[in-house]
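With one protein chain held back, the other chains of the complex are shown just where they sit.
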Amino acid sequence: MKFLLTLYLFATFFVGLGSAQERPYFVTYSSDMEEPGNLEVSVKTLQASPKFANSFVSQTLELEYGATAWWTSEVYLSGQGTSSDSTIFTGYRWENRFRPLFREHFINPVLYIEYENLSADRSLLEIVGNDSIADLRIPNGVARRDIERELELKLILGSDFRGWNVSENFIAEKNLIEPEPWEFGYALGVSRPLQLAAGRKDCVFCRENFSVGAELYGGLGTLDSFGLKATSHYAGPAVAFNIPRGPTISFSPNFGLNDNSVGVIYRFNISYEFQQIFRRHSR
Amino acid sequence: MIRFMALLQNLPVVRLSPCFLLIFTLSCGAGDAPPFPSEAESTPAEDSIGERLFLDTRFAQYFAAHMTGVNAPLAVGDPVVATVPTPNGPLPGPFAGQSINCRSCHFVTEFQGVSGAGNRTYSDFTTRSPIPLVMNGFTETPRNSMHMVGSLQPHPGPTFLHSDGEFSSPADLVAATLTGRNFGWAPDQYQQALAHFAAIIRGDDGSSQLAKDRTNGLSYSTLFLGKDSSITSDLLIPAADRIDVQSASNEQILALVSKCIATYMGDLLFQQDEFGRYIGSPYDVFLRINHLPVQPNAGESIAQYNQRLYKIVVGLSNPKFVDGTMGNFRYHAQPFQFGPTELAGLKIFLKAAAVAQDGSQHAGNCASCHPAPDFSDFSFHNTGISQDEYDAVHGAGAFANLAIPSLAERNQNYDLYLPVTANHPNASERFRRAATAANPEYADLGLWNVYLNPDIPKPQASLKSIVCGAGKDCSVDNGLPNTIAQFKTSVLRDLEDSQPYFHNGSTLTFGDVVRFYIRSSQLARMGLLRNPPSEFKGMSLSDSDIDALVAFLKSLTEDYDDA
Partner (left out) sequence: MPRREPANSSSSALRFAAFTAVFLSCALLAFAAADGAWLRNVPARDHEKTNPYHDQQDAVEAGHRVFEDHCAPCHGNDAQGTSAKRPSLRSQRIQNDATEGDLHWLIFNGNLRKGMPSWAKLGDAQIWQVITYLKSLKISVDAKESSSTTRTDN
């Protein structure tokens, strides 16, 4: 709570004329890049009460910077608190994504590469391999001893037509230290703003400021056992509210689709985009 | 192609239909629980050196008395290791022609595939194990060789070793055994034993086959010095532990050797993944494929976890059962299964009877002393075995009438009542003996021999925390009467590889074990069991429960070898 308050006060010092046209996705990446020179700060929160396990909350701070029009770089810092257990910092990720094609196409590809250094992480920002609800029952003291240093590659494909955005991600992840096989996963997202054309007047609670969508994501096994066997999957609706000249707030409940998955995960995001952060002087 | 693209542009749903198909297929068959990951951890150097020491046959008194040189084999071996007793008769001993070592009472794969024998979880095949030197009329160890695997499983609470809690650390146990009766040394021969032991370590040249197999042919002095360039990284002991055996004292050498063997013992655990979750037995597979909790949650006690597990298991509808497709046994003839009978046995195992008036409630209350997932509370209880053994020889009610001295009388007359130690080499040990018709004074009182024994100082603080813990009444004699006939709770995993059972090896089959508990809890209900455990109040078993409980105990079997 304190953190969110600080973030809000921090944001109000920057009277940026920025409002993000954000997709409501939490797991799926669309082919949108961050505008060059802009820094988007997000806090993603996740809450779940897995069956037979302690309930937990996970928070991730994301700093997404548009380095160029075709290259976006992002840093994630994650932590989690598990009831009757502990609250811990769980690690960081550094991501870079690139647009290899310089025009818009029917399907736009984006190449994504990320380094993760995580332990006892419960941010569930992606599901790969044989990730399952059993991982979330391990007490933090035990889980923390396993530090995962992983390389993650994604192929992001995105399309926009008639206002609909359809995004597909194909994920491959490899532990760089342990002799574990490549793990695979996927994420699919669909979304649309509630109103395509802008209105004449400024407004807050109007349809053009809302986007709704749905996501489906899960694991696809490993190189040794590729497929749907022993994997977990989630699907759920998502809604984003872009406050004009303010933050974007999103919410999405994700429902587990089989016994390997948590019954329901609640995701919540607040993000704010700082416009042209290194160019204040030129205004 | 352009028309096709145009068509697709007008039908976003078409792009998504493979996705819908995916959603439908996901609900079928993708919910199988994945196996728990198991990472190979590197073995510390002391573990590998400890294994060689565990197998080394030169530390025994017989070797000291008959050796021609430190590195020369014996001309004639100790007869005590020539054969190995089993319930079906003696088998040729794997160390015949040599003298005794730790492994002679704690076998692993020496008898793999031998009918009537088979793999062990670091125990042997007989009720009490033969010892090299007859002393005070003993030809055997006082107790059955306990299976070592799992005895050092990390757990909350203090550690005790031996059935009566004589040792509170593995290093103490190793030092005492290497210089003690099991290796043929009399209690007043400690300095001799120590000197011989150190001489072997100093004089070893690494030429034996054992040294070649385990430590690359390097000698103990080279390994313990840790400076030779030919030592590979997996045999390099940490700098802080290294000693020069030529200049170190005998005690220092013994301390490092004890540490090595203790490290080795600490690694003897049942199959677990990197997060400490058991993975080897059909029971473990059953929990995992039904998505059941396999260990306590953070902030939950082990007892609470077992109560919660009971409620979950009772409420299971459509459980998935384990069969041969989900695992197999290499070393056991039994099928790899966890079916309805095993599940019924699990329910009986976990259930606590409210107020047991008779044996009809199908409640074993076993988890009160043998809680999952370790199936031991690493504490002490009196299950009535000593009384059973004593009354079988002297008649019903005899043990209840046996005169057992008070604390003051016991400690003031050490030689009359307590075990042999270096300070009291002539003690009678009458209460650490198997009951026999020849001598009505002999009984086995277990922990009573160790608790508040002035000659055994090291475990006392930990024992006091157990004996006089929460809810226990220590008003009389500091709780000494509470310890009468109490013995350490054993781990119930893979019991197929460590029969016979109980501290006196009195039962050979699981059915016999359950029948004993039915008898003993009935005696407790009738007020005829001396120093009964409070846990028996929740036990209500009858013969109809035997098959299910036996099936459940068999489902805790797993393949164990030393690979």
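Which chain is which? They are A and B, in the order written, and residues in each are numbered from 1.
The rule we apply is simple: contacts are C-beta pairs under 8 Å (C-beta built on N, C-alpha and C of every residue); 3 or more make two chains touch, one makes a residue touch a chain.
Remember, it's a predicted structure, so these values are computed and weren't measured experimentally.
Of the options A:S86, A:S119 or A:Q275, the residue whose C-beta touches the omitted chain is A:Q275.
Which of B:S42, B:T68 or B:S115 touches the hidden chain is settled by the complete complex: it is B:S42. Residue positions on subunit A in contact with the hidden chain: 16-19, 21, 23, 30, 32-33, 35-38, 66, 68-71, 96, 98-99, 102-104, 113, 115, 149, 151, 160, 163, 165, 176-179, 193, 196-202, 244-245, 275-276, 279, 282-283, in rising order.
As a working rule, only the chains that are shown with their structure count from here on.
Between subunit A and subunit B, the centres computed from C-alpha atoms are 48 Å apart. Put simply, subunit A touches subunit B in their complex at residues 51-54, 82-86, 106, 130, 132-134, 137-143, 145-146, 159, 161-162, 164, 166, 178-180, 188, 190, 216, 218, 228-231, 233, 235, 257-260. By the touch rule above, subunit B contacts subunit A in their complex via residues 5, 9, 12, 15-16, 19, 22-23, 25-27, 29-37, 39-40, 274-277, 288, 291-295, 297-300, 312.
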